[in-house]
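As structure tokens, the structure follows; a few thoughts come after it.
All protein chains of the complex are present and in place, except for one that has been dropped.
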Amino acid sequence: MMKPSPIAVVLAFAVAVFLLLPLIAVIPVSFTPARFLSMPTGIWSLRHYQALIDNPAWLQATGLSIRIGILSSGIATLLALMFSLGIWMFRPWFSGLLFGFVLLPMVAPPVVSAITLYFFLIGLSKINSIVAYDTWIGVAIAHAVMIAPFAVVMVTVSLSQVDRRIDLAARGFGASVGQRVFKVILPTIRFGVLTAFFLSFVLSWEEIGVTLFITSIDAVTLPRMMWMGLRDNIDPAIAAISVILIVVVISAVLIKTAIAQREKM
Amino acid sequence: MHGGHEAAEITAAGIGKAYGDFHALSDISLTIGSGEFLTLLGPSGSGKSTFLMILAGFEEPTSGKLHKDGLDITRVPAEKRAFGMVFQGYALFPHMTVEQNIAFPLKVQKRSARDIKRRVDDMIARVGLRGHEHKRPAGLSGGQQQRVALARALVFEPSVLLLDEPFSALDKNLRGAMQEEVRRLHQETGTTFVFVTHDQSEALALSTRIGIFNQGRLQQIGTPKDVYERPANRFVAEFLGDVNFLSLSSVKPTDDGAEGLFEGRPMRISAPGQAISAQFAIRPEHMVLFEQAPRDGNMLQATIGDVTYLGAETRFSLKTPGGIDLVLQMPTREVTGAFAPGRSVWAGWPANQGFFL
Partner (left out) sequence: MTLDRLKPVLLLGPLVLFLGLAYFVPFLGVMQWSVTLPEPGIGQYGKAISDPLIHSVFLRTFRICLIVTVASVVCAYAITYVWVRGTPLQRLLTELCILIPFWISVLTRAFGWVALLSNRGLLNTWMQSLGIISEPLTMVRNEFGVVLGMTHFLIPFAVFPIASAMRSLDERVFLAARGMGASQMRTFWTIFVPITLPGILGAGLMVFVFALGFFITPAILGGGRSVMIAELIYLRIFQSPDWGLGAAVSVLLMVFVGVLLALLVRFVRPNRMLG
């Protein structure tokens, strides 16, 4: 094994610092006492955190984001699972074409997707008020469109690790499509499906590129709320919410790493 | 004898399989008798697995018909054929225990819980997996996994059991033990077995008949003795083991065979029913060395080249006065000090050994 030289370690350390720097910078800013975004002066205060609690809009936005995340990742994971299973089990000759088709929202520039979904939802608004522009279900549908390709990739990757012969074996014993899926394939990829669901949820939870275009005042998700606070006069509550999100992510990553390390030993 | 197995007879007529321009199988016609142990033998890429997949219903042939007990099953999918299948690499369900793996085919058939329990227990006992019922495949040794695969394929009493190189991942000792086990299970269940291998000795040891494949064509099908001692062509002869070729001159048919000359020495060959040709072939172990010319049978003089000790057998490379290289193999206990490199000896064989090609 060729160990990295000291130069390599120093360079990697510099990159690591660069990656963490903006995340660390948020912390002192969130504890300042001023009403506007300002730099720490030595006086600490929790007023920006208090503002998060006092303003019910933050809590509402969080609740909305969770609701949208669950619905959209549920739809995306379910449809992606069915699709990937269909491709894996039946291997139609046009599967390359189908893959290209379903991966389109992932590879198209987000702004093009955003415009597309905007006009889709505006069109729907004319005929109903549930799946429409600036409604939570409308946003969830748009998110499902955007994250479904990622779910397809995740599920397909975990299916590609399944030994095809176990499916053949099940078929040989007379198992129906349903029995093959529920008794043989799903149990072996359940971890991959859960991961796909989780990743889909996170993608929806963070989605802003499309959300920005399809919401205005009613369906304000957490990123949308942060965006409003970021654009003109920066609201220091953004610093507080950022710190909370960073802490959540760091804890999650640390827990996951700890579990992975334990499994290694 | 275990009741319930209804062995089936399978007939393939003109089966062909093409992948684009490539013909993986051409015009395979054979009948697999009820309760038979048929081995498909052939070099890598000869189409054995493809044929097995067609028998199982996982692939549809591009031409030809398949009948089971007289019924056309060419287009019947695998799910509906319900032949037992043992895959190369076992294909056990990794998330199920041994017991659950073996119970799977019965659950699919919606048998009663009591029936399932009884049959699974019986099967576990029969393949010697007592005490391992609750382990998952990852916690089993190769031989144990192989037993689970066999048990799972046999538990629902399929009319046909298909096995695709089931032992290729096992070491030599385990292979021998598993061969015994498969032979025993075949006798006990009476099911029709179709077994794929590219190991000649395995094929010869296990089968009631052997089908030899090459380049997608069935070269010959017959009992082990038939294909070994009366191969239909040079490929079969050479694939099943070493063989010496002697070109005869002045060949004349006789009542039960032919006679001719090899390097001026007369040869009488008794080969009833065989097509006569000038190309005579004999396997190394069908010849014996003599210090003096034997009184009867065919013989030729030769000089010993190398002597290779193989344990129970010893192998000699010989050169005839005409410069032809031959190989001879005989039991070590019959080897005397006279059979040393450089010595001039006689190689002889009875008139009814050997075959024409």
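Residue numbering begins at 1 within each chain, and the chains themselves are lettered A and B in the order written.
Rule of thumb we're sticking to: contacts are C-beta pairs under 8 Å (C-beta built on N, C-alpha and C of every residue); 3 or more make two chains touch, one makes a residue touch a chain.
Note that the coordinates shown come from a computational prediction; the quantities given were computed from them, not determined experimentally.
S.K.: What are the shown chains that the omitted chain is in contact with?
M.R.: Contacts of the omitted chain with visible chains: A.
S.K.: Determine which one of B:Pro77, B:Gly128 or B:Pro266 touches the chain that has been left out.
M.R.: Once the missing chain is taken into account, the touching residue is B:Pro77.
S.K.: Of the residues in subunit A, which ones touch the absent chain?
M.R.: Residues 1-5, 8-9, 11-12, 14-16, 18-26, 28-29, 37-39, 75, 79-80, 82-83, 85-87, 89-90, 92, 98, 101-102, 104-105, 107-117, 119-120, 123, 141-142, 144-145, 148, 152-153, 157, 177, 202, 205-206, 208-209, 212-213, 223, 226-227, 230-231, 234, 238-239, 242, 245-246, 249-250, 252-254, 257, 261 of subunit A touch the chain absent from view.
Here is the rule we use: only the chains that are shown with their structure count from here on.
S.K.: So the centre of each chain is just the mean of its C-alpha atoms; given that, what is the distance between subunit A and subunit B in Å?
M.R.: Subunit A and subunit B have C-alpha centres separated by 57 Å.
S.K.: Given the complex with subunit A, which residues does subunit B contribute to the contact?
M.R.: Against subunit A, subunit B makes touches at 56-58, 77-85, 87-89, 91-96, 104-105, 107-109, 152-153, 156.
S.K.: If you look only at subunit A, which of its residues touch subunit B in the complex?
M.R.: Spelled out, the residues of subunit A in touch with subunit B are 163, 165-166, 168-176, 179, 183-184, 187-188.
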